[in-house]
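Missing here is one protein chain; the remaining ones are kept as they sit in the complex.
So, chain A:
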Amino acid sequence: MVTQYGIKFAVHLITSHFGNLVSKVCDNLLRRGPLTLQLLIRFTELTPLQVKNSLLILIQHNCVQAFSTEHIGAGGNEVKVTQYLALFDNILHRLRFPKFLAIVSQELDKDCEEIFEGLIQHGRLTLEQISDRAESSAKTGGKPSSGGPAVRDAVREGFHKLLNSRFVERCPAPEPFLEPPSEPKSSNKRGAKSKLAGASETEEQRILASAAPIEALRFSLLTTSGTDLDAEKDGTGSSVGEKRKHAAVDSDEEFGSKDKEVVLWRVNFEEFIRCLRHKACMENVRARLDDGAAIVLKAVLDATRSAEQKVKTETSVPLLMNTIFEEVMKNEAGRSLTLDRVRASLIQLGCPSAMRGTDETYSIDLKKIIELAQNEEVESIVLKRYGRDAYRMFRLLSKAGQLLETDKIADMTFVEKKETPNILYKLWQDEYLHMEKLVVSSARQFSFMLWKVNKPILWEHVLDEMYHAALNLNQRLIYEQEQKELYAIQQGTPTGSTEKDRLRNAKIYLHSSLVKLDDALMLFHDF
């Protein structure tokens, strides 16, 4: 589900990080779906070298995945075709790097943080490159230069921690081969037309699945041949930038090598999104219920984290009451809770309290919590944009989940009968409601208007508006920045004017709004 403004916003991010050429390539891939190099050159009207370099950058930063398929060529024989797929989610994650970094620095130590920062900056690195970076920064940082081996040890230790926490993962295969799907394939395009079918979604998933390293190796330093990467010696001693290119380009005509095993590492976005999802759930529960419920939820999430197969886990794995209680006791704030209190919180969290005994198990409906948070976000938009009467109507329809008639809505929400259709109509015009007209003909013709909230469609619409708003926030931010620079040139004096303060405040304001809006984007897209 990538909406029009979603694409615009993603392209904007790429432009501001990597410039116009790269963003042009990215734009085409996002709009048209996977493309070959030839097609990309044709569509972008850039030189082959420019397109190649742009692709390299995008691949390096995990924003594009290459894959190959077999096609019947002109002569009737099969030819291998390489195509490139833009990874929308990963592009958006670039916005969240500060949040990811904050999680690492909160949960691990300084060494880990530095390694992690390197991976954020460079997209993908080998362990050697990571060590090199650490060493050179230790030197420039004025630490005793004799500490070479010590630095490398620290790096290795930090890297292990990052792997154990699953914050870092092995990069996917550079160019997996994609088996043709069983049903006949009409086109490769993922544009507006094929969005409806949803078939492209599965294609993206298929490509990602075929590129993913096997689970056993994903967080392991072992090579496929079984040797420990830790023990590998590196003799080349080249700098990070050179080696990066080396690994990515020179080895093969396509961007990867199969002769010698070069293992690249990258940030495991999935784990961070999971963390942020858990946090969002806890925050919502804390605000909606109370601290106790949030503590219990955290305990359950901590205990079941390793069992989660995917980010959008719907319900937590059932846990025994005793296990939950033990986990709650690990948390300092949790120690004040009694067993009864924990049980009550679990019920508050919506757990059915069917069994009461020593082996009662509980599982929390996480999907429900996310849904409630989403509802709240949309409802508050309705409140601010259309007022309190509309808010009540919207909540009524959202809860009812079915068509309701105008007069009935007026009665239940205590809104004037003649005002009601106007409000509902406005909501419908802005795509917040679905409307159906019902004509009943008896002696006279009666027509009724029926209304409902169509969540899947509305959620997509809201998400698109959010991308739009995020784009606007960014643009205003750039504009304020320009104003600031302009002002500095005009004034010449760098200190103490109210206009300058205003511009600084505006920037802070815009920036923090963007950080919050991004949470909402994740709430609707990633959670």
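Throughout what follows, a contact is a pair of C-beta atoms (placed from the backbone, for glycine too) under 8 Å apart; a residue touches a chain by one contact, two chains touch by 3 or more; residues count from 1.
The rule is short, and it goes like this: contacts and distances are computed from a predicted model.
Participant: The hidden chain: which UniProt name fits, "DEAH (Asp-Glu-Ala-His) box polypeptide 34", "N-terminal E2 ubiquitin-conjugating enzyme", "DNA-directed RNA polymerase III subunit RPC6" or "Dolichol-phosphate mannosyltransferase subunit 1"?
Facilitator: From the choices "DEAH (Asp-Glu-Ala-His) box polypeptide 34", "N-terminal E2 ubiquitin-conjugating enzyme", "DNA-directed RNA polymerase III subunit RPC6" or "Dolichol-phosphate mannosyltransferase subunit 1", the unshown chain carries the UniProt name "DNA-directed RNA polymerase III subunit RPC6".
Participant: Determine which one of A:Glu270, A:Glu377 or A:Glu460 touches the chain that has been left out.
Facilitator: A:Glu377
Participant: For the chain that's not shown, point to the residue among A:Asp153, A:Glu261, A:Glu314 or A:Glu416 touching it.
Facilitator: Going through A:Asp153, A:Glu261, A:Glu314 or A:Glu416 one by one, A:Glu416 is the residue touching the chain not shown.
Participant: Out of A:Arg395, A:His434 or A:Lys484, which is the one that touches the chain we can't see?
Facilitator: A:Arg395
Participant: Name every residue on chain A in touch with the hidden partner chain.
Facilitator: So the residues of chain A touching the missing chain come out as 287, 340, 344, 347-348, 353, 376-381, 383-385, 388, 391-392, 395-396, 399, 411-418, 430, 444, 462, 465-466, 468-469, 471-473, 475-476, 479-480, 501-502, 505-506, 509-510, 513, 516-517, 519-520.
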